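Yeah, one chain of the complex is gone here, protein chain that is, but the others are all in their spots.
Letters A and B mark the chains in the order given here, with residues in each chain numbered from 1 onward.
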Amino acid sequence: MEWVNAIVQGILLGGLFALFATGLSLAFGVMRFGNLAHGDLAILAAFLAVSFASTLDVNPFVTMALVVPIMAAGGYVLQRFGFNWSIGADPLPSILVTFGLAVVIQNALLEQYSADSQGLDVGSFETRSIEFTDDIAVGWFPVLILGVAVVVLVGLQLFLSFTRMGRAFRATSDNPSTARLMGINDRNIYAVVMAIAFATVAVAGLFLGIRQTFGPTDGPAQLIFAFEAVVIGGLGSLWGTLLGGIILGVAQTVGNQVDVEYNVLSGPLFGHLIFLVVLAVRPSGLLGRSQQ
Amino acid sequence: MSGYRISRRTPESTVGLIGFGALVVVLATLPWWDSDGSLQTPLVAILYYLALAQMWNLLAGFAGLVSIGQQMFVGIGVYGLLQMAEVGGVDPYVAIPLAGLLAAGLSIPVAAFAFRLRGGYFAIGTWVVAEVMRLLTTESNDFRGGDVRALTRESLGGYSLETRTNSVYWLALALAVGGTAIVVLVLRSRLGLALRAARDNEGGARSLGVSIGRAQLITWVVVAFWTGCTGAVILLHTTSTTAGSAFSVTRWTALVIFMVVIGGVGSTTGPIIGVLVYWIIDEQLGDADAWRFIILGGIAAVMATVAPKGVYGLLQQWRPLQFFPVRRRLAGGPSTNTPPQAAEPEVVVEEGQ
Partner (left out) sequence: MSPLLEVSELSSGYGDFQALYDLSITVNEGETLAVIGANGAGKTTLLRAITGLVPTWSGTVRFDGQNLLPVPAHKRVAEGITMVPEGRLLFPSLNVRENLLVGGHGRRPGPWTVERVVEVFPLLAPLLGRASSVLSGGEQQAVAIGRALMANPRLILLDEVSLGLAPVVVRQLYAALPEITAHGATALVVEQDIGQAMAVADQVVCLLEGRVSLEGPSAGLERADITAAYFGMGHRLEAGEEGDRG
């Protein structure tokens, strides 16, 4: 029964990973841009929520209304007036810029908030759950996270498929210079993509902060989980990202269960190994388009 | 000037070579005249950082492999030497090249995974592999990476403290000079030709019958070997470690990247300048660790956008020939740097406005 519970919890955890992975997947899909600061941005958002929650004396859920727009605006500005300069045929500049940013964010957070762990307290909601059997209980909060992840991914898919802007995203992804001939401002598209990426990773960061304690140097781990979810699911597929997140979540909780029972491997390590297996067996991911 | 004879040697390069040789001699004799060690102590770290910087630059600046996982090879070197000396009873100095070979050997299966990814995803992929190695080391009962482990007196082979201090310094110097030489030799070889052709034009390289993948793999393995040796020497220097510090992304990759980016990616002089700039900043900042990273990371991020060739590139724009004649000798002649620069405007035309 512990195993079934581990799988159920893993599926729910997968929602969080999918939410982390959404922005990374979108930015890479539209502009081949791997943002190495992605995880640190989530942690930054969580710390912003800590500050707002204490200064305004409100529930962390309420701070979302502030943090998410601020992060989205930050993403737009940063892409439009910063990252866009580093986009080109050579991926080196964009890697260097975002890696530099990642290290700056981590250390700025260390300076501002110290290395102590922080948490976002939302009251009893976080611990409330429905018990199916003695061994299997499903928390409302993890269900909420998975629900939000599904809504975000479905919403994004609908946006890409059926709106004028979404069409422009896909056209720019195919060929930015021909997209310009259609009157599409590719630089603006990139900035909007980054705004969406920042907004979704801010939501993920807040959920992470509510779920568990976090510190200034936790960003890289989140980046790696997000990246693994993207690669497992398949580059360029948002459904794949959801599936990848869930597989990674299940791998981690099952790995933890293995650790508990047999005292070998740990959750994250098991997740990494699953990622490596997928990379070896199916490099384009489970639902990905085959490599161009 | 000299007809059709191809020559990498110029008057500047001769002067540069002599200057460089003199500098190496001065540095090599340092233990005999710097008796209080005021220069020798900080130089050890500077020198092995130069070795790491040259290796990362060879990968990212020349072979198109932007790795964020170099700490895996340092960590393999550290734990390789630790296990060989502690458990196997191997002389620590013999264990250094063996640790390097271990890193080179393990780099091949790593490449089998990581080379399936490109660009930004290759960067994160190498990071994941390094992370896996850190976790394995931490969780393994043999390596006990979660604990602080130190080289005992016995495993250090009974050498005196003075012998060890001086030999570690000379080893660091050898790693730095040798690392620079490796880059020069690779760039001057057929391998370097293949990498350059790949960087300029993949299709053209393929039609020349040059296998880019093979050239990249060979470079990857060479870099792994030298980085592993450097890791082993780092352990001889510090004598104790944890998996966290041996596989540290900030220490062995982030700092190194910042040095290279500030100095100049894609040139052999760039890492030297970068390491010196780092030394200066480091002296000013002292213990302010967070600020060190904020400043270095900030400078590197801005530089990567506005001056992608770093300080070296800016100096080249300002006075192409006068600064650092070492460059010509080290870069293997102007042909090393000219083609990518000439190719740049085309990229700008395609991607700009």
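Everything that follows uses one rule, which is that a contact is a pair of C-beta atoms (placed from the backbone, for glycine too) under 8 Å apart; a residue touches a chain by one contact, two chains touch by 3 or more.
All figures in this text were calculated on a predicted structure; none of them were measured in a lab.
Trainee: Quick one: say which of A:A53, A:A149 or A:I184 touches the chain that got left out.
Mentor: Of all options in A:A53, A:A149 or A:I184, contact with the hidden chain holds for A:I184.
Trainee: Write down which of A:A46, A:V67, A:L120 or A:A168 is the residue touching the left-out chain.
Mentor: That would be A:A168, which touches the missing chain.
Trainee: If the missing chain were put back, which residues of chain A would it touch?
Mentor: 164, 167-168, 170-171, 173-175, 177-186
Definition applied: only the chains that are shown with their structure count from here on.
Trainee: Measuring centre to centre with CA averages, how many angstrom lie between chain A and chain B?
Mentor: One centre to the other, that is 32 Å.
Trainee: Under the stated contact criterion, what part of chain B meets chain A in this complex?
Mentor: Residues 60-61, 66, 68, 112-113, 116-121, 123-125, 127-129, 131-132, 135-136, 139, 249-250, 254, 257-258, 261, 265, 289-291, 293-294, 296-298, 300-302, 304-306, 308, 347, 350-351.
Trainee: Within the complex, which stretch of chain A touches chain B?
Mentor: Listed in rising order, the residues are 28, 32-36, 82, 85-104, 106-108, 110-111, 176-177, 220, 223-224, 227-228, 231, 235, 264-266, 268-269, 272-273, 275-276, 279-280, 283.
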